[in-house]
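With one protein chain withheld, the remaining protein chains of the complex are depicted in position.
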Amino acid sequence: MLPKRATNAMRHLPPCGGGREGGQPRPGFPVTLFILRRLLTFAATLFVAALIIFILLDLLPGDPARFILGINASEASVAALRTQMGLDAPAHERFFGWIAGMVRGDFGISATQRVAIGGLIAERMAVTLPLTMMAMVLSMLIGLPLGIVAAMRRGKPADTGLMILAQTGIAIPNFWFGMLLTLVFAVALRWLPTGGFTPWHENPGAAFRGLILPGLALALPQASILARVMRTALVDVTGQDFIRTARAKGLTRSEAIWRHGLRNAFLPVLTILGLQFAFLIAGTIIVENVFYLPGLGRLIFTAVSERDLTLVRSATIVLVLAVTATMFITDLLYTLVDPRLRRQNA
Amino acid sequence: MNWQRLLRHPSLVIGLGAATAFALLGLISLVWTPYPIEQIVVARRFLGPDPAHWLGTDHLGRDMLSLVMSGTLTSFLVAFSALVIGVGIGVPMGLAAAAWGGAVEWLVLRISDVTFAFPSVVIAILIATLAGPGELNAILAIGIFNIPVFARVARGGALAVATQDYVAAGRLAGLGNAAIAARHLLPNIASLIIVQATIQLSLGILAEAGLSYIGLGTQAPATSLGLMLRDSQSLFLIHPWLGIVPGLTIVLIVIALNIAGDGLRDALDPRLRREGLNHGAG
Amino acid sequence: MNVTKPLALAATALLLATGAAWAQSSEVRIGVALEPPALDPTAGAAEAIDVVVYQNIFEGLTRIDQNGAVQPGLAESWEIAEDGLTYTFSLHEGITFHDGTGFDAEDVKFTFDRILAEDSVNAQKALYEPIAAVNVVDPQTVEFQLSRPDGLFLFNLGRGDAVIVAPESADNNASEPIGTGPFAFVQWDRGSRVILERYEPYWGEAPALTKATYLFISDTATLTNALLAGDVDGTNNFAPEALAVFENNPQFKVLVGSTEGETILGTNNAKEPFSDLRVRQAMAHALNRQEIIDGATYGYGVPIGSHFAPHHPYYLDLTGTYPYDPDAAKALLAEAGYPDGFSATLKLPPVAYARLSGQIIASQFAQVGIKLELISMEWAQWLEDVLGNKDFDLTIVAHVEPFDIGIYADPNYYFGYDNPDVQALNETLNATIDEGERQRIAQEVQTIIAEDAVNGYLFELAQTGVWNAKLDGMWQNAPIEGVVLRDIHWVE
Partner (left out) sequence: MALVEIDKLNISFDGRAAVSDLSLSIEKGESFGIIGESGSGKSLTALAIAGLLPDNAKVSGSIRFEGAPLPGDERAMARLRGRHFGMVFQEPMTALNPLMKIGEQIGEAAELSQSGADIASLIAEVGLLPDHAGRFPHQLSGGQRQRAMIAMALASAPDLLIADEPTSALDTITQALVLDLIAEICARRGMTLLFISHDMRAVAALCTRIGVMRTGQLVETGETQAVLRAPKAEYTRKLVAASRMERRATDRLHGDPLLEVEQVSREYGQGGFWPWGRTTLRAVDKVSLTIAQGECVALVGPSGCGKTTLARMIVGLDNVSAGQMRLDGQAYRGRDLPPLLRAGLSLVFQDPFSSFDPGMTIGQSLAEPLHLLGNLSSAERATRLHDAIMSVGLDPAMLDRYPHEFSGGQRQRLAIARAMVTRPRLVVLDEPVSALDVSVRGEVLNLLARLQAEHGLTFLIISHDLDMVAAMADRVLVMEAGRIVEEGKPADLFAHPQHALTKALMAAQLPDITETSW
């Protein structure tokens, strides 16, 4: 069987390699420098990601020109279109051309749709981003209070019930849940649309309504995870010395948890929130299909099937950017919330 | 640590028992299913549960029980293979980062960052366009996604272990970084990895379902639970049974694995409750 | 199945109770599965383009009606010279493009010069190759000189690929189409919908609808829900498996009609073992058409025995050429030297009928010893592998071009069928104008390819539309791709 670890010893570990008292006052580490360093890492990550995307897509089988012209087109027509689309240039020229273009904000022209990719992506982001935000907010609104309630009622029936609910929530595939939601709230009750999206500028209310069901479908598993994480974090924090200190000051247990526990418990939750954004982005790609939402995921999906390379790679890098930026922002937030990190650099 | 102690955690026993039962059901399909799943008899489709077909038949007249057995196997196989990729690459990466530190650690962290920046569905789309959809695509996509998860967990655990005096003692005894990683770090983060693996396994099963649902995963005539859901989707209003069977199977397997993971966490080490919080992964 | 009925009934009851909340109006929302990549029908092959724009935004000199017959379009009449080489069209007067510019013979000449230009990106350029010259006689008259007689010329002029575009707007048609049709383009929310509005200055009879919205919903379950919830008023081609939801529902009408889609088991005739006639005959005997039709189209397909649409007057029923007979198939395979069968790949494009038929055929072939490996692929890859590189054993695809038996005369076409007799007959057919003679030749070709078992002939795709019961005027058949709005209207 597995070894039991020397758990007691961990408690005594010095925070860094020096003496166990670990006690010198530490100089503050400049926050701006920290941000600068993270920004550079962020840019490097993006560049490598762009390179990977480009290499993968350059290997793609399937000729976009052939796709556009279809089953009966002549070789000459296809060749003419290929030249017109600039597919003949050498790979490195195309790569750096692409990067340079993006830096200028010019994503190029879609091969199959014949319009500027920047605009296409912006249109789709106007759906995907609010949807992700909606899911994020919903999952927090649902998950965090439930997690707190469960932690406060630890070991009681409410806790057990909520955690069973959370287990189930994690286990239901979100696309399936989305379909069940549609059947109930759109088909049977007709409270909300079955899907589709009205552009924001046309009718913000309708646009918002269109995002509620998909947002819920996306939020369910994340809310369940959040509830569990929140509960565990809070239960953990409850056992910490400073809660005892707070109680010694004259707070009751629950007051101590509210005043001192929540903020500390929020640290692990913040990590999870950062990670969740990436999963939500991945989730939108699937859920957009269920609710026929014109999001970035479906744009990539369609573009791949149409072999619209320029569009695929730019849309993909935007998704990657969204995920990386979230991680970056999470890092910064963490630094804001946790003063201990303001001097560290790892 | 012995079995009796493990058995004192009812959630572990229930979860592990149920998950094993499903896995066994899948494994049996390797040698025997009530009916061959490739055998299509359209005239026999949409039969309800009866003695000949315990779970009825699907839209092509295939036996649902056989499909569920085979689909469960595929789902497990995909999730497990992806796990092997994640553990096989991620754990050595994390260990190397902790044992060598410096540039190696920097590199591992950056590789994790880049890998993590690609949502698994995007990886799946890219691979599917390169190599066509299929189980292998799903395995790779989920596996690649698992790599940074395990790299981070392994690095985090190993860094905590590396500060222990016995690691210094190992170095004093002349052990190199690789020997330290293999002798001291790996065995001591094993429980952490096992717990994370249970979680990733359940996430892998969900991810497989998602990928198959959008057509990037398992392809006919093979089947998986996700593919069964996809096939039954448009028939849901007419024959809801066809969707409920694979859907419930997924839910039950994932719950079983998650309960087993929770139980393992409690049983192996109470401290993991705090460290193994990466439940968001997936 | 007992469990399902109550649920379906409950759903129906609910719908009855709530009723179609949509107020009767002159607007319609149509669900279509595929979103067009662009909206210029003269610069792309996607069927989805025509679904939105054909006869709605754009019009040709002629137009095809719902029975497949050629009707006057922008040209109110035409004369054909004795030799069949000169066509003179008289154009309607007072026609304007949606941007207000006028339409005249120059636009016609521009359109066809563009199709035939060196750098043309027209997908059907080959169809218009017989055109030697387009001459503007006067603003209302235009003359076409052909290099050889072409029996399908007037039909081809009515296709989406030959709609008339204006030089001022042609370059932007991909994203902002400007034509002469009864509906003008308003906006395209990519990934979501295209909105058209009635073009009031339209030259012809004004349509009843004032606004039409095409919603792009690829998922059948989602489309089902949207129809049930009243978010969509109808769709021209609904997945047959879920038609049962609407069949007995008085809120909806189900329109079953014909299409030009011959669904075939495309066979690589140039490759072993399919180059052996006995192997192809064996495969033909191994196909149980009825089971495929039941399984893949829920009974809505029409069996075919050759590459020809059953509703066409020239059609010859050849489904009995190689009846379903596994024993005969095995015998033929043994005779061809494959007593234990063989293995082959079956490449499937991303359409439901192909994926389902593929599974069923694999099961049927397995019974005679042919082991098929199913390979699913995206259209782009299918086009490259199968159509471009002819790197395939078997495939399943529906050929949706009307009267496209001529593809059997092209030895370079993907299935690699090289038969001088068919090639000669096709040439005669193209040059023949006499109806009776054309029918005889067409039937001869049908018979030859059926007997040669060039491909496995499966079924003619049906058009299965689902519409709000209060809508009328939709095309039941699909002789050409498009959802023509012209006659659609609400009834009380």
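To keep things simple, chains are lettered A, B and C as they appear, and every chain counts its residues starting from 1.
In this section, a residue touches a chain if its C-beta (ideal position, glycine included) is under 8 Å from a C-beta of that chain, and two chains touch if they have at least 3 such contacts.
These numbers come from a predicted model, not from an experiment.
Looking at the complete complex, one finds that the omitted chain is in touch with A, B. The chain that is not drawn here is touched, among residues A:L56, A:I99, A:L251 or A:L333, by A:L251.
Of the candidate positions A:F47, A:F96 or A:F242, contact with the unshown chain belongs to A:F242.
The residue touching the chain not shown here, chosen from A:V149, A:L165, A:A188 or A:V337, is A:V337.
Mapped onto chain B, the interface with the missing chain covers residues 106, 164-166, 168-175, 183-184, 187-188.
As for the chain not pictured, it touches chain A at residues 2-6, 8-10, 12-13, 15, 17-30, 33, 37, 40, 240-242, 244-253, 255, 259-260, 263-264, 337-340, 345-346.
Simple rule for what comes next: only the chains that are shown with their structure count from here on.
Computed from the mean C-alpha positions, the centre of chain B lies at a distance of 44 Å from the centre of chain C.
Between the CA-based centres of chain A and chain B the separation comes to 21 Å, rounded to the whole angstrom.
If you average the Cα atoms of chain A and of chain C, the two centres end up 41 Å apart.
Among all residues of chain C, those that touch two or more other chains are 11, 219, 221, 228, 350, 378, 381. Each of residues 129, 233, 236-237 in chain B touches at least two other chains. Interface of chain B with chain C (complex): residues 38-40, 42-43, 45-48, 56, 59-61, 129, 132-134, 215, 219-221, 233-241. Only residues 1-7, 9-10, 13, 41, 44-46, 48-49, 52-53, 56-57, 59-62, 167-168, 170-176, 179, 183, 222, 225, 228-229, 232-233, 235-236, 268, 271-272, 275-276, 278-279, 281-283, 285-286, 289, 297, 300-301, 304, 316, 319-320, 323-324, 327 of chain A touch chain B when the two sit together in their complex. Against chain A, the residues of chain C that register as touching in their complex are 11, 14, 18, 21, 35, 37-38, 43-46, 118-127, 174-175, 189-193, 215-219, 221-222, 225-226, 228-231, 350, 378-381, 383-385, 387-388, 401.
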